[in-house]
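Of the protein chains in this complex, one is absent; all others appear in place.
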Amino acid sequence: MAGNSFGTLFRFTTWGESHGPAIGVVVDGCPSRIPLTEADIQPWLDKRKPGQSRYTTQRREDDAVRIQSGVFEGVTTGTPIALMIENTDQRSKDYGDIAAKFRPGHADYAYWKKYGVRDYRGGGRSSARETACRVAAGAVARRILDGVTIRGVLVQMGPHRIDRSRWDWAEVDANPFFCPDREAAAQWADYLDGVRKAGSSCGAVIEVVASGVPAGLGDPLYDKLDSDLARAMMTINAVKGVEIGDGFATAALSGEENADEMRAAPGGGVEFLSNHAGGILGGISTGQDIVVRFAVKPTSSILQPRRTVDIDGNDTEIVTKGRHDPCVGIRGVPVGEAMMACVLADHWLRRRAETGS
Amino acid sequence: MAGNSFGTLFRFTTWGESHGPAIGVVVDGCPSRIPLTEADIQPWLDKRKPGQSRYTTQRREDDAVRIQSGVFEGVTTGTPIALMIENTDQRSKDYGDIAAKFRPGHADYAYWKKYGVRDYRGGGRSSARETACRVAAGAVARRILDGVTIRGVLVQMGPHRIDRSRWDWAEVDANPFFCPDREAAAQWADYLDGVRKAGSSCGAVIEVVASGVPAGLGDPLYDKLDSDLARAMMTINAVKGVEIGDGFATAALSGEENADEMRAAPGGGVEFLSNHAGGILGGISTGQDIVVRFAVKPTSSILQPRRTVDIDGNDTEIVTKGRHDPCVGIRGVPVGEAMMACVLADHWLRRRAETGS
Amino acid sequence: MAGNSFGTLFRFTTWGESHGPAIGVVVDGCPSRIPLTEADIQPWLDKRKPGQSRYTTQRREDDAVRIQSGVFEGVTTGTPIALMIENTDQRSKDYGDIAAKFRPGHADYAYWKKYGVRDYRGGGRSSARETACRVAAGAVARRILDGVTIRGVLVQMGPHRIDRSRWDWAEVDANPFFCPDREAAAQWADYLDGVRKAGSSCGAVIEVVASGVPAGLGDPLYDKLDSDLARAMMTINAVKGVEIGDGFATAALSGEENADEMRAAPGGGVEFLSNHAGGILGGISTGQDIVVRFAVKPTSSILQPRRTVDIDGNDTEIVTKGRHDPCVGIRGVPVGEAMMACVLADHWLRRRAETGS
Partner (left out) sequence: MAGNSFGTLFRFTTWGESHGPAIGVVVDGCPSRIPLTEADIQPWLDKRKPGQSRYTTQRREDDAVRIQSGVFEGVTTGTPIALMIENTDQRSKDYGDIAAKFRPGHADYAYWKKYGVRDYRGGGRSSARETACRVAAGAVARRILDGVTIRGVLVQMGPHRIDRSRWDWAEVDANPFFCPDREAAAQWADYLDGVRKAGSSCGAVIEVVASGVPAGLGDPLYDKLDSDLARAMMTINAVKGVEIGDGFATAALSGEENADEMRAAPGGGVEFLSNHAGGILGGISTGQDIVVRFAVKPTSSILQPRRTVDIDGNDTEIVTKGRHDPCVGIRGVPVGEAMMACVLADHWLRRRAETGS
């Protein structure tokens, strides 16, 4: 049933299929009197846009966003902000084969079982195309988050991880992978060419860091900041794991290793001596950087033939031609940033309700 | 603000602090005419109960549950089921030291920053004691899930993982760790004795498997089954990571390795040749086993002294005496099962709304 | 904050201002495989459309609806159904005077106090134009309600009530007032001409009746069917009162007069000997006709000069020229029907979750 909205006070609702006339998002709950134009949103969409390098799908979309409501004379009015992006490069003919067969590892089969009908063109609703709507919503969310910086990177492509000692934020926009490690980026370029030429695909791990988040965001016990982030990231296509701070690695730490010690900060307040917790304790932000990582599986739309069944239940094979990302994780970076922004904006407003400031 | 409820159609709300008079949960949305007595709930609470071996906290609680509403003549009436557990073994004197200091890595500091006041006795609301309420709610949820089996195990303690080739469900209840690998359990016993004697603590990884779940549970795109599970597990105390199926490991797989191929099943329907996806595709259950893993960090309540600040902002050290679990992950097993049950029950009802059966 | 969605399982979210480029609604939660085309929605919009008689605003809008998502090959897919209506006849020049002054009795002042900014053109978000979105959502809701008939009428215009003994459903579409009493309709025509010529306006009372609703809809104690209906109707522009069944008149009845006696029905089941309750007892439908009435105040956009203040707080007078309905209640009839349909659709699905059929 209804499941296409996200957030409580800052809430967005998305609609649209990969090959329909358009996709869109309604952002409800943005406070009034915030300057907002399409120029505030478009750069984030451009960052996610397909067809920008040989490493992403060759589908060409302008992804030009139009504000249809909620803004008057350049500022938000407190009413719903409807954003629409027209689909312009739908090549439905590419998708003939998947109309009658299920791609293994794809949402095809599950949608069929649940709904009994599906718009198979380009994956329909399950297509990553929808994530453009999240990016647009995230651009609005960022306007609320005074003093907060949200940045995402790829920390692993296929089996290849970055070397964290080489982390350089300045590198992130200097390669087509949002990679903070120049050497890793060079390695990945070769690796991904190989994957692409083999008609295969690979997974990735994305890390999103939010700096400048004040302490006190998160509503225990069931609307914790980390549980909302985990939910948020897990809603992104192909994501199979989420972790906060040191995540799964904390299982192997001792209590004394894992505890982030505190000291009185020179200028007042408290400083932490480490950040294993990823900026969240007890479900509430501590003022440290919020650190979230999520794993994206390799797409199942590949040229390698795979065994499957057709919609009549007969054994068959499938090869997915169409245009696809060999590593969908790359474009997941701006999407992860956007989801972080939306979660923080929601809790930003919730905290304001609690504290009045 | 309000954040102590979980679920949409099957929704529970918990209340209570570690050292208050009682804790409780209101389960709202359970269909009527389901046989339910305290005897259906108590065994699950007993499984989670502290003080059952030397490996868990020595706090002694009967955890005797009382049904206060919603059941009439042995069956549910469709009205809210209030369940209450009295706290009987609160030794508040143990907690003198933490009243004025923040345990590093604990919710203490974050609660203080958010609320400006906290019930420090035994961790107050942030105590794992609250998870008894989840287990009680989960026991009700299980009554809805016809034909579903939910089982949790510990697959890693500290740095020590099980050997999956030795997995034996029959072992799980034969050791104090819910471990499916007899040899690992023996190893863990020695390891945990060492941790306990050192006044330290260790983390763990828990795996919960649900079998018999029909296809079609989950409401894309934002109430996906996996995103609700990720949220659910991340709300549990000390959890820092969640993954579905192969999780983070999928990042290193190729598209053809990761795709779970399908064949026509001999008896009709479809069978999958593998389950990298953990039973969920596109946010919807496929009929395969649902597999979720989550990482629990080592508790920060340890005897090892750690640097911290007091509530006046002065540098100090802290040692947490009290009674604590050296590996809170152990008791996280029934809690993880319960959260799985609650998520499935909610989507079970949501699916019924969609399909009418 | 976010407040532009309605419903739980069948949920819609509207957006758009009176003089923006378009208005729209996203309907989320409609089950799959329901035949749906624009032709199923347009007739209901046409019924509400302005400019159809001299008794409604002379603004000319085609109100042509476009389905932008959620429908594939003529049937719903279970994904969000986005519906959009372009605004074509915005004469913003008409609204110069209200930019700087508050219409007494209008939302102008309250929006200004809340948001500090407002799109004053045609009332912006507070315009009754938004109700077209509700009518569109209601048209989708009706597709879910097998065997249910929803019909609305005007039972009072200004001080003039219908004579219930002359009630004739066949008359409703035979006059421009949705009036079931032919004589009253004739009287109202004269009356409303007078109101219009005087540059004044008048209120109305609308009654909506749903027949064929099965027993068991409604979720006590806070999501009762009647409380959701009351909320629904009170969200409609200018509505100041809502009642169920005999409503306020029941206060003057005795217990024995008000109790709807029951008898075994000849064909099995139960029949009621009266329907003071309007088909709802304890917040749950009984199987009788659901009867809801709501009062619409006279619009404050009138040619009669009224004392007010301007946005700088200075005393002034205002006359609202523009194009307005002398009796907005008339066009409230299809809107009330739509809200009834949406509430019933939501509870229809909720009941199905409870009962499985």
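Per-chain residue numbering starts at 1, and chain names A, B and C are given in the order in which the chains are listed.
In this section, a contact is a pair of C-beta atoms (placed from the backbone, for glycine too) under 8 Å apart; a residue touches a chain by one contact, two chains touch by 3 or more.
Source: prediction; values computed, not measured.
Touch with the chain that is not drawn comes from one residue among C:Arg125, C:Arg142 or C:Arg331, which is C:Arg125.
Along chain B, the points of touch with the absent chain fall at residues 1-5, 7-11, 13-17, 20-24, 26, 28-29, 31-33, 68-70, 72-73, 75-82, 114-119, 124-125, 349.
Residues of chain A that touch the chain left out of view are 8-9, 31-32, 78-79, 220, 349-350, 352-357. Although one chain is hidden here, its contacts on chain C can still be listed: residues 1-6, 14, 102-111, 113-114, 125-126, 130, 156, 158-159, 195, 200-205, 215-216, 218-224, 226-235, 240-264, 268-270, 273, 276-278, 280-287, 295-302, 304, 306-309, 313-315, 329, 350-351, 353-354.
Throughout what follows, only the chains that are shown with their structure count from here on.
The most centrally placed chain, judged by C-alpha centroids, is A. Our note on geometry: chain A versus chain B, Cα centroid distance of 26 Å, whole angstroms. Taking each chain's centre as the mean of its C-alpha atoms, chain B lies 46 Å from chain C.
Between the Cα centres of chain A and chain C there is a gap of 39 Å.
Looking at chain B, residues 220, 350, 353-354 sit in touch with two or more other chains.
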